[in-house]
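All protein chains but one are shown in place.
Letters A, B and C mark the chains in the order given here, with residues in each chain numbered from 1 onward.
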Amino acid sequence: MKSSVLLVECADRPGLVHAISGTLFRHGLNVVGNQEFVDRPSARFYMRTEFDGPIDAPALLADIRTALPPDADVRLSRLEPKRIVVLASKEHHCLADVLVRNLFREFNAEVVAVAANHDLLAPLTRKFDIPFHLVPSTDRSREAHEAELLGVVGRHEPDFVVLAKYMRVLSPEFVRRFPARIVNIHHSFLPAFAGARPYHQAFERGVKVIGATAHYVTPELDAGPIIEQEITRVSHRDTVEDLVRKGKDLERMVLSRALRMHLQNRVLTYGNRTVVFE
Amino acid sequence: MKSSVLLVECADRPGLVHAISGTLFRHGLNVVGNQEFVDRPSARFYMRTEFDGPIDAPALLADIRTALPPDADVRLSRLEPKRIVVLASKEHHCLADVLVRNLFREFNAEVVAVAANHDLLAPLTRKFDIPFHLVPSTDRSREAHEAELLGVVGRHEPDFVVLAKYMRVLSPEFVRRFPARIVNIHHSFLPAFAGARPYHQAFERGVKVIGATAHYVTPELDAGPIIEQEITRVSHRDTVEDLVRKGKDLERMVLSRALRMHLQNRVLTYGNRTVVFE
Amino acid sequence: MKSSVLLVECADRPGLVHAISGTLFRHGLNVVGNQEFVDRPSARFYMRTEFDGPIDAPALLADIRTALPPDADVRLSRLEPKRIVVLASKEHHCLADVLVRNLFREFNAEVVAVAANHDLLAPLTRKFDIPFHLVPSTDRSREAHEAELLGVVGRHEPDFVVLAKYMRVLSPEFVRRFPARIVNIHHSFLPAFAGARPYHQAFERGVKVIGATAHYVTPELDAGPIIEQEITRVSHRDTVEDLVRKGKDLERMVLSRALRMHLQNRVLTYGNRTVVFE
Partner (left out) sequence: MKSSVLLVECADRPGLVHAISGTLFRHGLNVVGNQEFVDRPSARFYMRTEFDGPIDAPALLADIRTALPPDADVRLSRLEPKRIVVLASKEHHCLADVLVRNLFREFNAEVVAVAANHDLLAPLTRKFDIPFHLVPSTDRSREAHEAELLGVVGRHEPDFVVLAKYMRVLSPEFVRRFPARIVNIHHSFLPAFAGARPYHQAFERGVKVIGATAHYVTPELDAGPIIEQEITRVSHRDTVEDLVRKGKDLERMVLSRALRMHLQNRVLTYGNRTVVFE
């Protein structure tokens, strides 16, 4: 018997938790996790409830909606494995981490394909019996490349797309096809060092801490809602190569944490921020 | 018998450690700490040596210089307590921390005065028997304010100036009077959120980690060489007020670590970066 | 208008949040914070609710109790400043931190007295206009010392006692007088290095990380419920003195975090564990 997750966002008012928990109780559902949050500046209410038990989805949704303000955004879903397509380029560390975790079912997901603009990671991907698609980006227009990429990705009907050091900027058109459904790992502590070569930027600035950021991709580069960040200390002794090496360990850790949260329906976006119900 | 510190910067070449350690050895000095660093991109050599024993400073310096390339920057100093003036404004946490550590001689320094543009911290300062100077900034020009401030600071003949949440931008003219001799604590993880209201900026951006940065003040705002940084995790549950509160604990920790390093002659700047010989 | 806090512990069953939130709602109270937790192994339910508004305490408690299982432990209290007595010995860092935060009302508390078995910290305490009691421990029996200490502490009628590096073991009799009302800071990452000279123990063991632990004092030494812990990295270069110095910064940070949580009624103990509703 699978679990279900209810996500609610609406204007805050007294009695919301009462109303929702009462409705679930009357439907005979066993709540196994319950988290709510009120963003005071905007007076918005956010709630995630995970529960076991057979559900009559239309009736439950109707009852929940009746109990809430009319503007409420209510999402009810089974906690079933999501289909994900991974986009990569030349660096193996994030892709390998996702492939290993996928093999051992650590995520609530199934990696259905990998696509990359270089073929370096094809042997790694194939070790894990995952289809690998080479979609070259050199000697062709960005439009042509993206059109082919969109075809390849779309064919696998993914619920989500993961950029595992994809290293290319996706066009706003591509991004809008997957709203809040593309997760990227950026190799800096955003908003510091957005854009290209963040470790070089960090080295030049002489920072004593470097970081990595997992975020949803929006049309604006490296500006989407942040899901997770982590940092590690560095010193003057660290060369750019050291920063890159230390950063890689951060990147895969941050990406895997973000994916785990995201794939369990634990992340809600509001404005450019996220609620992460850990 | 006080310790001495030798700081060296020069073009790198084989045999530098050999040459310096040999010179100290021939002068009968007992090295108690020795750290060197070569910045490969610029091929510059940096070294800090701390040693005990009576020194003939001119003779030692002459011998050290003879052993090094002609461009060598050599600084020899006793590890004696430095005189510091602290500038503050309304927030007490960094100033209180510096005053307590000063009282118990945790720094290699003596706080000789506190100056502030508000009088809120006068009672705290006077508890510790340190002169407090009110230099108001309202209803007068920045030039007039700085002129008075410079007079007050200068009268105490400080070796260093510490900005303990001073919250005002010093003019380039002021800054140039104390090259690499003003340490500031900025309440963000620079270069993210430079300028005003960094915690509000951090809240708006929805970051999952906040930080604080101690740096040398240069004419360009929040852009000087970084001495120390530290971070702490935050979540969507943290309001701006929570960020401010958590950040304050970071700020005083980062400032005290930076001051400790700085006051033991453990920090060398090169370009806009620092070597910190911990 | 002060806030109130309701703490509930009882056997878990469906509908508890519903029942409690409904009761508060019917009493016209405005919930400003609400956190619950179910310990699955023991099937116990824990909840903290903070709310504003005038309360009829007996009526509210009666209604809450009616809504809960008969074994429920229900505590209702105003969020008023607590009276705390601090016990210290020779080390200043934790005491100074508490005194500064007390001066600026950072805790929901008032430090009403400091007692110590040495007089080194009397001048510091008096700077902050807090009564200082010297209760010598040398050349007398532990019983005689504790009897005097208990008299001194009791005279101030504290809600809580804080051991700010008190460095002496309190007898079980003393401890039982203040159940879950004494907070201690231990200078190690418990349960590692319980007992005497933890930094020496850590140095001998060659650990790469050291820590500090704030916990409730129980009759068994260093074994009470842990409220907060934090760590910092160390290396072979750190001497015992370095560990002590780095540890002190940890100790005061951990102690102040624990006190803040404790003094806002955010900590519940269960068995030897704590729920900390941040």
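Note that a residue touches a chain if its C-beta (ideal position, glycine included) is under 8 Å from a C-beta of that chain, and two chains touch if they have at least 3 such contacts.
All values derive from a computational prediction rather than experimental measurement.
J.: In the intact complex, which of the depicted chains does the undisplayed chain touch?
T.: Result for the missing chain's touching partners among shown chains: A, B, C.
J.: Of C:Ala115, C:Ile130, C:Val161 or C:Val276, which sits in contact with the chain we cannot see?
T.: In the complete complex, the chain left out is touched by residue C:Val276.
J.: For a quick check of understanding: of C:Gly28, C:Pro172 or C:Pro191, which residue touches the chain that isn't displayed?
T.: In the complete complex, the chain left out is touched by residue C:Pro191.
J.: Pick out which of C:Val207, C:Val244 or C:Leu263 touches the chain that's been left out of the picture.
T.: Only one of C:Val207, C:Val244 or C:Leu263 touches the chain omitted from view, namely C:Val207.
J.: List the subunit C residues touching the unshown chain?
T.: Subunit C touches the chain not shown through residues 37, 39-40, 189-193, 204-209, 211, 225-231, 235-237, 239, 271-276, 278.
J.: Give me the subunit B residues in contact with the hidden chain, please.
T.: So the residues of subunit B touching the unseen chain are 14-15, 17-18, 21-22, 25, 30-31, 34, 36, 233.
J.: Touching the absent chain: which residues on subunit A qualify?
T.: Residues 92-93, 96-97, 100, 103-104, 124, 127-128, 237, 249, 253, 256, 278 of subunit A touch the chain absent from view.
Operating definition for what follows: only the chains that are shown with their structure count from here on.
J.: Please decide if copies subunit A and subunit C contact each other with the same set of residue positions, more than half shared, or with different positions, and reply same or different.
T.: Same; most numbers are used by both subunit A and subunit C.
J.: Which chain maximises the distance between its CA centroid and that of subunit C?
T.: Greatest centre separation from subunit C goes to chain A.
J.: If you average the CA atoms of subunit B and of subunit C, how far apart do the two points sit, in angstrom?
T.: That gives a centre separation of 35 Å.
J.: Just how far, in Å, is the C-alpha centre of subunit C from the one of subunit A?
T.: Whole-Å distance between the two chain centres: 38.
J.: On subunit A, where are the residues touching two or more other chains?
T.: Not one residue of subunit A touches more than one other chain, so the list is empty.
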